[in-house]
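One protein chain omitted, others in place.
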Amino acid sequence: MIVITKPNITEERIQEIVAHIERANVQAHVSRGTDRTVIGIIGKAEPTLAEHLRQMKGVDNVVKISKSYKLASRDFHPDDTVIEINGVKIGGEHMVVMGGPCAVESPQQIDEIARLVKAAGGQVLRGGAFKPRTGPYSFQGVGVEGLIMMAEAGKKHGLLTITEVMTPEYVDVCAEYADILQVGTRNMQNFDLLRKLGTIRKPVLLKRGFSATYDEFLNAAEYILAGGNPNVMLCERGIRTFETYTRNTLDLSAIPVLQQLSHLPVISDPSHGTGRRELVEPMAKASVAAGANGLIIEMHTDPDNSMTGDGVQSLFPDQFAGLLKDLEKLAALVGKKFDTAKESAEAFAVWQK
Amino acid sequence: MIVITKPNITEERIQEIVAHIERANVQAHVSRGTDRTVIGIIGKAEPTLAEHLRQMKGVDNVVKISKSYKLASRDFHPDDTVIEINGVKIGGEHMVVMGGPCAVESPQQIDEIARLVKAAGGQVLRGGAFKPRTGPYSFQGVGVEGLIMMAEAGKKHGLLTITEVMTPEYVDVCAEYADILQVGTRNMQNFDLLRKLGTIRKPVLLKRGFSATYDEFLNAAEYILAGGNPNVMLCERGIRTFETYTRNTLDLSAIPVLQQLSHLPVISDPSHGTGRRELVEPMAKASVAAGANGLIIEMHTDPDNSMTGDGVQSLFPDQFAGLLKDLEKLAALVGKKFDTAKESAEAFAVWQK
Amino acid sequence: MIVITKPNITEERIQEIVAHIERANVQAHVSRGTDRTVIGIIGKAEPTLAEHLRQMKGVDNVVKISKSYKLASRDFHPDDTVIEINGVKIGGEHMVVMGGPCAVESPQQIDEIARLVKAAGGQVLRGGAFKPRTGPYSFQGVGVEGLIMMAEAGKKHGLLTITEVMTPEYVDVCAEYADILQVGTRNMQNFDLLRKLGTIRKPVLLKRGFSATYDEFLNAAEYILAGGNPNVMLCERGIRTFETYTRNTLDLSAIPVLQQLSHLPVISDPSHGTGRRELVEPMAKASVAAGANGLIIEMHTDPDNSMTGDGVQSLFPDQFAGLLKDLEKLAALVGKKFDTAKESAEAFAVWQK
Partner (left out) sequence: MIVITKPNITEERIQEIVAHIERANVQAHVSRGTDRTVIGIIGKAEPTLAEHLRQMKGVDNVVKISKSYKLASRDFHPDDTVIEINGVKIGGEHMVVMGGPCAVESPQQIDEIARLVKAAGGQVLRGGAFKPRTGPYSFQGVGVEGLIMMAEAGKKHGLLTITEVMTPEYVDVCAEYADILQVGTRNMQNFDLLRKLGTIRKPVLLKRGFSATYDEFLNAAEYILAGGNPNVMLCERGIRTFETYTRNTLDLSAIPVLQQLSHLPVISDPSHGTGRRELVEPMAKASVAAGANGLIIEMHTDPDNSMTGDGVQSLFPDQFAGLLKDLEKLAALVGKKFDTAKESAEAFAVWQK
C-alpha cells in the first residue's frame, strides 16, 4: 500500500500520517519527491487502514498493491480448483456443459429437456424454480415444486442439477434438491445470501453482477470462501454497456483474466450474455477458445412458448446437440477435456445406483 | 403493444401471431407494409404476452407502448405523493435534508452528530447499523446495537431516523427502531427484500441500482407498492460509468425524469453520488435546482477517522450547516419549501411528547 | 511517478529499472516492501518515460502522480481564465448564455432567432453551418452560406456567434465569420483539428467526447493550448451510459471537477445533454447551481420543422426567455454575474459601431 500526499504537504502532516500507520503495527517508508511525498507501507495491514488513510488531511490517494481478497486469489492457491460432484469434474482441464430451460414449467417439460441434455452430452441440468423478474407482474417461477421436478428429472437421466437461490432463507431447501446453487447477477452483492452460502458445502455458481468489476466479483466469491465453502465457480454472463442490440455484452476477456487472478473454475453463459439465439453458438465457441471451464446454455423444446420470455435466447434441442459436438473438437484444441456423453455415462453409472 | 414482423413473413405466420394475440383476449390490428407487417394490440394484455410474442417465429421485435409498472406511474396517480412522518412532509413542495454518518459507531458519536444535524436544520438522521461492504474483511457495521443508539439520538434531538436494511429477516427489527428503511443500491433488485418491504407500512427509501435504468428502478418500486406499502421514496445516488475520478456519476437528469414518470418523492445523494467531499456542495445545490424533493448527505464530526472509510465524502459539521443555509434560498427559487430548523422544531414538538 | 514491481522481483531487475530511470536524467528512490518493491521517480521526467517503464519486465504498474497536461492545469495557472470577446466576458464570475438553432436554415430563420436570443438576454448566437450526422443521407448543413447568414444576424442584433468546425481545412473560413469555434463531441480527439485550432487566436469551445474521461478532455484542450491559443472553453454535453430514455446523461459533476483541475471556463449544454425539451430547464438550472460559467441552449421558432430533427430538444422562444430570467436569480445565489440583456446592450454598443 502506498500513500501519495497532496503537493506541498507540511512536515507535520507527514508525521501525523506516519504515526497513524505505525499505530497499525506496520512500517512507514517515506520518500520525498519534488512536490509530493510518497509513503510506502511495509507489512500486513488491516483492510481498514487504507480507508482511514484515504480520509486523512494531506492525503491525495492511497494505492493498494495487494488485493483485498485472499482465498479467491491464485497467489494464495496456485493450482486450479477442481470441484468434483458425483464423478463430474469442474475446473482445470475438465470442461462441462450445463443445459436446460430458463424456468422449470412442468414435470413433462423438465423430464423431456433432461433427456435431451443428456443425449447431447451435457452433464448438468439447469432450470429455475425461483425467478428474479424485473417487474412484480411477470411469472415468478413455480417455487419448491420446481425443485422437486428438476431433482427427479436429473436423477432419472443421470444429470447433476443447478438452480438459482435468491434469498438466505431458501438456501437450505435449494441445497436439499439441487447439486449446484446459482447466485444470479442481481444478487452478486447480496452479502447476507453470500454469507449463508458460505455455511454450506454444496457448490455455488456465482454469476457476475452485470456491472461488477473483476475485483468486486472476486470479493463477492471471497464472502462464500471466507465462510468456509471452497466450492465456488465464477460465471461470466454479460455486462451492461451502451449497446442495446444485444441484451448484454458478453465479456470474454473475463475468462482469462479471472483464471489468472483466481484458481476458481470460470463458466460462460452465452445465452444471457447475448440474449439472442443466433449469437449463442458463436459465443459458446468463442468462450471455449478463450479457455472457459464450462458453459451454461439455455435449451428449450418449445422456445416460442417458454413461460419467462427467455425463449428468444434458448437453443432448439438439435442446435444444442450440434453445438456440443463442435465444442468437443474446439475444447481439444485448447487443452480442455470435454467429458462427452459416452464418458459421462460411465461417470454417472456409480452415482445412479 | 406493437408486434413488428420480420421482412417477407408468410400469411400463415401472420395468422398464427394474430391467433396467439386473440387467445389472450385482446384485439389484433394488422397493418401490412412494403416488406414488413405491423400488428397492433388493442386492450389490456397480460405482461407475459409481450414475452411470448417476442419468441414467436417471424417476429422481429415487440415494442411496448404502455409501461410495465402501474402503481409507481404518474399516469395512475397524477398528484405528487407526500409522505408525512411525525409532522415532517416528504414530497411535493416540501424539501427535506437527511444527514449523518455513513455508519453508527458509538452512542457518543451518533448523539453528537444528531445534535449538529438538528441545529443545522436537518429533519432526518441517517446512519448505517448494517453495512454492505465489497469485501468480507471490511467493517460490517455494529448491528442491532446501532439501531438502538440511533433511535435514542433521533428521539433526543427531535429527528426522524433512516437506516439501511439488507435482508428480509432484518426488516422487522429495523422497522421497530427506524422511521425510514433504506434499500441500498446493491439490493435494488433483491426481490425478496422488496416483497417483504411491501408488507409493512414504514416508509422506504429505495436507492437506484448503480447500473439500473429508470424503468428498472420504477419496476423495483412497483414491487413494494404492489405489496401494499405506498410510502416509497426514490433515491438517485450515482451510476457507474467509465469515469474513475469520481466514485460514481450522479445522474441529476434522473430527478426531473422520475418526477415526470412517477408521483413518488425523489431524493438525491450527492455524497455517494460523487464520493468526494469537495463535490458534495455543488452537487447538492444542483440537485435542489433540478427539483429534488430532498437530499441525503453524509456528515461526520471526525471524518478522518470514520470506521468505513467513507469519511472522504463526508462534510464537516460547519460545511453541512453552511450548505443548508444556501439550500434554503435555492429551494425557494424553484418553488420548494425547505422546512428549516425553526419550522421543524415546531413540527417535532408534538412528536416528542 | 511511482513504479510498482511484480512480487519477488530479482535485485538485478530492480537495478535495470533504476538504470533506465537514471538514463532519463531523473532520480530513482527504491523502497523494498515485503513482497514488492516501489521505485519513486524524483524530478521532471519526459512523458514517454512512464510508457517505457510500464513495458519493462518485472514492472507491475506505473502510477502517475503528476498530470500529463500542464497548460490546462490549475496548478500551472491558479487564476480563472476569463476570455473577453467584444466586451463579453466568459469565465470567472461571469456567466453567459449561448442560444440558437441546431442548424442555420435560412437568413430569415437565423435573423428571427437572433432577435429573440438578444431580447431574452443571451449574449451569443449558436447555429451549425456544417453538421456532423451519424448517417450520410441526413441533412449535412448549408455550409459556408450558413456562416455568412449567421454572421449577419449576429452583427445586426449585437450577438457574438459560435459555430462548429469539423475539419482542419475549414478552420480559417469559420474563423473569418464566427466569434467562437466549436469542436463537436465526435471530434474531441481529432488531433489534426485541435492542432490547427492551436494556430489561431479565436476562442474555441471544446465539447467533451461522449465517452471521454476528464483527463482525456483536458489533454485534448492541451493540444490547442500547446499550439499557442489560450482561449479555450470546456463544454460538458452529456456522456453515453446504458440509459436510453435520455439521449445522453449530462454529467454535472464535470463542472466542479473541471473547474478544480483547470482554470478554463466550463460551459454546460443541457440540450444535447438530455435530448428532451422538458429536461432542458431543470438541467440548465442545475448547471448554474453547480457553478457553470455558461450555458449553450438550443432554441427554435418552429422546432416541429427543424431540418436536423433536433427540434425535440429545442426550447420555444418564450420558454428560453423565461428560463433566462430564472437563471439570473440562481446565478446570483452562487456568486455568478449573469450579464443580462440590459448590461450586454451596453457592452455591445461599442462593438456595433
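As written, the chain order gives the labels A, B and C, with residue 1 at the start of each chain.
Rule of thumb we're sticking to: a contact is a pair of C-beta atoms (placed from the backbone, for glycine too) under 8 Å apart; a residue touches a chain by one contact, two chains touch by 3 or more.
The shown structure was predicted, so the numbers you read here are calculated from the model rather than taken from an experiment.
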| item | value |
| --- | --- |
| Of C:Phe210, C:Phe320 or C:Phe338, the residue in touch with the unshown chain | C:Phe210 |
| Contact set of subunit C toward the excluded chain (per top definition) | 47-48, 50-52, 54-57, 68-69, 132-139, 166-169, 186-187, 189-193, 195, 210-211, 215-216, 219, 222-223, 226-227, 240, 303-309, 311-312 |
| Subunit A residues touching the omitted chain (full complex) | 211, 213-215, 239, 241-246, 249-253, 255-257, 260, 273-274, 278-279, 282-283, 285-291, 326, 329-330, 333-334 |
| Residues of subunit B in contact with the chain not shown | 2, 4, 7, 29, 31-34, 36, 38, 40-44, 63, 65-66, 75, 240-242, 244 |
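Operating definition for what follows: only the chains that are shown with their structure count from here on.
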| item | value |
| --- | --- |
| Interface sides of subunit A and subunit B: same vs different residues, half threshold | same |
| Centre-to-centre distance between subunit B and subunit A (centres being mean Cα positions), rounded to whole Å | 28 |
| Shared interface positions of subunit B, touching two or more other chains | 211, 215 |
